[in-house]
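Yeah, one chain of the complex is gone here, protein chain that is, but the others are all in their spots.
== subunit A ==
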Amino acid sequence: MSSYKVRWFKDLDIFLILVVLALCAVSMLAISSATHSLEGGSKTYVIKQVVWGLIGLGVMIWLVRTDYRNLTRYVEFGYGVSIVLLILVFFFERVNGAHGWIPLGGFALQPSEFFKVVFILMVAKYLANEQEDEEGRRADPIRNYLFLAVYSVLAIGLIVVEPDLGQTMVLMAILAAAMFVHLPSRVFWTLAGIALVVLAVVVVAVFMYPDQFLTLLDTLVKKGILAQHQYGRFESFIYPERDLAGSGYQVYQAKVAIGSGQMFGKGLYQGSQTQGSWVPEQQTDFIFTVIGEELGFVGSVAVIFLFFLMIYRIVANGLQAGDRTGMYICSMVAGMFTLQIFENIGMSLQLMPMTGVTLPFISYGGSSVLTNFMLTGIVLNIGLRRRKLSFVS
């Protein structure tokens, strides 16, 4: 294993940190506007978010200083704690119909958020299989896969039961990202081909033949294969206008908010949809409607570009990682963020079905911000301990 020396100012990815801070700044503005007309004003929301951001920064710095390989060493312990927390949530009241939160006085913890960090480290550790025992032997890969499968099924199962479809999707995306870089070529290309075909079929069905698609689903309902509420979900996704009294309402209002922003937006605090709170959850899951309405196409594209830069830096750090564990971690972090961005913005644009997934660094919420900073810290950590050009082999 190549040796390296931590050179803080030369190797720390300042650019990534700046991009993340820029996203946090956008977040403050958007949250402030989204909560502007609420009773009591936006002050408490913004202050809370700032506090969580600062805590996140602190945790990030601590994580940068700690070698990520030491983190993976104790990941089973983190996993154990997570499982306890994920079971604990069932003893507290539902929020928006799901057991996802543990209230702690003034704020609430969302264990499934933090579990994402543990999960990424664990997947990386077991897939890269770079640990050696005292005698320098590596574990049997099959045994690693088995362990990983059991751990994953248990945790994801708990989150499915909460039920938290959004977080489940995120965890699946993390696994998918890991597989994307890990699988042997033949398996990878086979799966990629299948995935492409499925994607193409779904896109064509939903966006080009919506009525025929719904008729097909309706027959499935009649045959008892699909539940009525599942059908409803598809229908309100394809035609939100038909179900304004139900779940279509939010999607419709989100679309109206973003679309009405047009090229340059209505100006911060000036969006009627935002100020009238027409889009439920506009400071959390639907925060992109605030950006779309008040900052317009220009502002929205700028935000997406910031995300692009962020992911670019994460991937770049991964490419230079000193080992495959680092590469895997960066890939999973990049995949996770991409999924969240695509799903979150996509549902506001009526491109994706509605699920509760936050927009990284921008949505209001402590657990989510903290998790994002932790992952950024780990990526920076990997970047610091990059592979040096080695002239020896």
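Here are some notes:
Everything below uses one rule, namely that a residue touches a chain if its C-beta (ideal position, glycine included) is under 8 Å from a C-beta of that chain, and two chains touch if they have at least 3 such contacts; residues count from 1.
The working rule: contacts and distances are computed from a predicted model.
Of "Permease prefix domain 2-containing transporter", "Peptidoglycan glycosyltransferase", "Anti-sigma factor antagonist" or "Heme exporter protein D", only "Peptidoglycan glycosyltransferase" is the UniProt protein name of the chain excluded from the display. Note that of A:Ile258, A:Ile362 or A:Val379, the residue touching the chain absent from this view is A:Ile258.
Across the entire complex, the residue among A:Ile83, A:Leu214 or A:Leu351 in touch with the chain not shown is A:Leu351. Within the set A:Phe147, A:Phe188 or A:Tyr231, the residue that contacts the chain not displayed is A:Phe188. By the touch rule set out above, subunit A reaches the unshown chain at residues 1-2, 37, 177, 180-182, 185, 188, 253, 255-263, 272-273, 275-278, 280, 292-293, 296-297, 300-301, 304, 307-308, 311-312, 315, 318-319, 324, 327-328, 330-331, 334-335, 338, 341-342, 345-346, 349, 351, 390, 393.
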